[in-house]
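What you see is the complex with one protein chain gone and the rest in place.
Order of writing sets the chain letters: A, B and C. Residues in each chain are counted from 1.
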Amino acid sequence: MSAEKTADLRVNVAGLRMKNPVIAASGTFGFGREYAEYFDLSLLGGISVKGLTLEPRMGNRPPRIAETPAGVLNSVGLQNPGVHRFIEREIPFLRQYDVAVIANASGSTVADYEAIVEILSDADVDCIELNLSCPNVRQGGMTFGSSACGITEVVTAVRKKCRKPLMVKLTPNVTDITEIARASEAAGADSLSLINTVLGMAIDIETRRPVLGNTVGGLSGPAVKPIALRMVWQVARAVAIPVVGMGGISSGSDAVAFMLAGASAVMIGTAGFVDPMVWPRTIGEITEYLDKHGFSGAGKLTGALELW
Amino acid sequence: MSAEKTADLRVNVAGLRMKNPVIAASGTFGFGREYAEYFDLSLLGGISVKGLTLEPRMGNRPPRIAETPAGVLNSVGLQNPGVHRFIEREIPFLRQYDVAVIANASGSTVADYEAIVEILSDADVDCIELNLSCPNVRQGGMTFGSSACGITEVVTAVRKKCRKPLMVKLTPNVTDITEIARASEAAGADSLSLINTVLGMAIDIETRRPVLGNTVGGLSGPAVKPIALRMVWQVARAVAIPVVGMGGISSGSDAVAFMLAGASAVMIGTAGFVDPMVWPRTIGEITEYLDKHGFSGAGKLTGALELW
Amino acid sequence: MHLEQVAGMEWLSPDVIRMVLKSERLVSSAKPGQFLNVRCGDSYRAYLRRPISICDVNRESGTADIVFQVRGAGTELLAGVKPGEFVDVMGPLGNPFKPVQPGGSMVVVGGGIGSFPLLLLLRTMPEVRRKALLGFRSHEAVVLEEAFASNSERLEIATDDGSHGQAGFATNLLERCLEQEKPDCVYVCGPLPMMKAAVGICMHHDVAVQVSMEQRMGCGVGACLVCACKTRDGEGFAYTHVCREGPVFDGREIVFD
Partner (left out) sequence: MHLEQVAGMEWLSPDVIRMVLKSERLVSSAKPGQFLNVRCGDSYRAYLRRPISICDVNRESGTADIVFQVRGAGTELLAGVKPGEFVDVMGPLGNPFKPVQPGGSMVVVGGGIGSFPLLLLLRTMPEVRRKALLGFRSHEAVVLEEAFASNSERLEIATDDGSHGQAGFATNLLERCLEQEKPDCVYVCGPLPMMKAAVGICMHHDVAVQVSMEQRMGCGVGACLVCACKTRDGEGFAYTHVCREGPVFDGREIVFD
């Protein structure tokens, strides 16, 4: 081959334009500061920041993490400094870098969601990711994200206030993810991201107590990858809006699998705890795959799975 | 200590009496013949045989298995010789051993379930485990097991025909497992077993096809353990009937965790592929734990979890 | 589950390694066509065992060899095992090749890593006239050439690119071979399309053919029913299990599709 051409990595997820499809997943990357010591944040396509609420939240009692086979349970419980501190202190920091900023927003009531989305619509962020699925806040996301009515109610209300690309993040803890996905689409979501964590539990048999102070927590990491991949595949076939896939991705091969299943971009979380370089490295590995297999761009991978 | 006394391992799961709480999980142990070459089947508390249907079934197209991080996806699709061959050929074989025989039964319609339960009620089995949850048969278990109405309909119908202890096996692929569990209890289940496999998918990025011939399959093995443990804990608190726990158990420690969470007995499946001795070994490890921690019997473990 | 001690590890090509197991048990029990289900350490990265054929046994040294290509996580872990360490194997498992009567003749047709189980087959039938036809991708992929040469009257090798032996496939060699003489049985192991072609050729020449099938496995012993392979069943087909009813089948029984 002469003049090797490298594939075009750019993606446009319903108005969220990124130079490549790799995004740091919410809650695993803080507001980027910590990992800026490890690599240039401008390498990334996007950063979904720690889940924000209107007011600061202090989170759940520790321990907040448990290790499980090929996975991790967490019960952080949305500890965050509140949306105002985020806007004042974190956006200016993040804007030093050439990276899309996705504001991950949570609330306990529809009014909370409306209010935070209204505030974020005036802020310098590229996209709002609605977290309706955090399993750790008792009267919070879980109720909304786990039923089609709940989703419809929140997303419809929020849509009216939202002046940014609106990404709705789905919980996997449901009977039929396609029903929830379609409800989100119908209510006005511009795109969907999935999966959030799978509700799980770990027990210390010596103390005979749950490992987590919160008893249950959300499972993430390689263990959930087959579940996430299945849901992304199902959802991508069920809706017309773009899908951002995540859950256990820890390499370019994993990212490619999610894109073949129908994802337009991917998020990576837990794997970064083990290897912070997974974020930038995955971008390179996707490029290699595209070049090796003759795909002209990352977008060409989306949904390119062939069935038996 | 003088005269060491070993803990009493016997359990009685709503009429299913076993000399210890370790059962081989359905679909992973055939009809016992193959593993009889590896250890004395009389060591086990029980054997849940390969899922049976009225007529023989040939199962799904291969490949039927994919390896995932700390887990396995399968899409066998209930290949089995039919309930009549089971009664003629397999029960006599199994009855050579001192082990409880649990007939795992599936169907595509309520009438199927009624018919197979009627037949099995006349057969020499110790318990009937209703599989309403196999995710691999298109019009089969999934529909019944994933909604409270479905469960209520089948279990109510079956209960009238059933003259054996009736164990209802739950699928984890639901929004609220406690709702399904309570519906099963209300409809007449004597006990519950959970979890069946979690719906998942794997993709071969070189061929760009699903690894499984059936596209999706059921996830089992250590990866699902935290999900299973959480569901067993939730269900054990939600119902008054006994619960049999499974999902990723591969040691006595795992079994103890499930019992602390509320299980009266446990099943082990996938781990046996890796180490067939996991079945008998787990019994010994439970005994050690009981003795070390001063529990007089296995039943004392059930639900002994202390919350924070 | 037997812990077998590794007596030696030897790379035969850049991605194919021979693992020599010191084991009188295997030496006295292994039959050609049988396989071991090998545990690749206790990392959850390769949770399931890997089926690998028994390639050779050596009575004098009391060793049995398995030869495998490094492909994914499991074989990579296995290739890292050091002499002196132990590997956990189940087996010999499965049904062996059915032999040819002494004085008869046989042809083995192997494709790539599929050729390995055929070596033990040749070795156990010294009283039979033996011909070996092997196909490899290219010169670098050719392994065990001497061993096959010294355990057959005639060895022919084909490579896809002609960089070693003749250009073409092992099935081309088989075609030509059967045009000249009809052995009592042809034994085939290799990629599916190659086995399909080989069985077609044998049926066309009305020669008995046995194939060794591959399928992804769970238990390896017949209990989980995942290793299905399509076999003829009256007018239709059934799913038979490679680990227990195979891996060796009469070539005519298999539905290749």
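Worth pointing out:
In the analysis below, a residue touches a chain if its C-beta (ideal position, glycine included) is under 8 Å from a C-beta of that chain, and two chains touch if they have at least 3 such contacts.
Everything quoted here is computed from the prediction, not taken from an experiment.
Only one residue in the set A:Pro21, A:Gly45 or A:Pro69 touches the chain that does not appear here, and it is A:Pro69. One of A:Tyr35, A:Phe144 or A:Phe295 touches the chain omitted from the figure, and that residue is A:Tyr35. With the whole complex as reference, residues 42-45 of chain C touch the missing chain. In the full complex, chain A touches the omitted chain through residues 27-30, 33-35, 37-38, 50, 58-67, 69-72, 74, 76, 79, 221-223, 270, 272-277.
Throughout what follows, only the chains that are shown with their structure count from here on.
Ranking every chain by how far its Cα centroid lies from the centroid of chain A, the top place goes to C. Separating the centre of chain B from that of chain C, both taken as means of CA atoms, is a distance of 36 Å.
Centre-to-centre, using mean CA coordinates, chain A is 34 Å away from chain B. Counting partner chains per residue, chain C shows two or more touched chains at residues 44. Looking at chain A, residues 69-70 sit in touch with two or more other chains.
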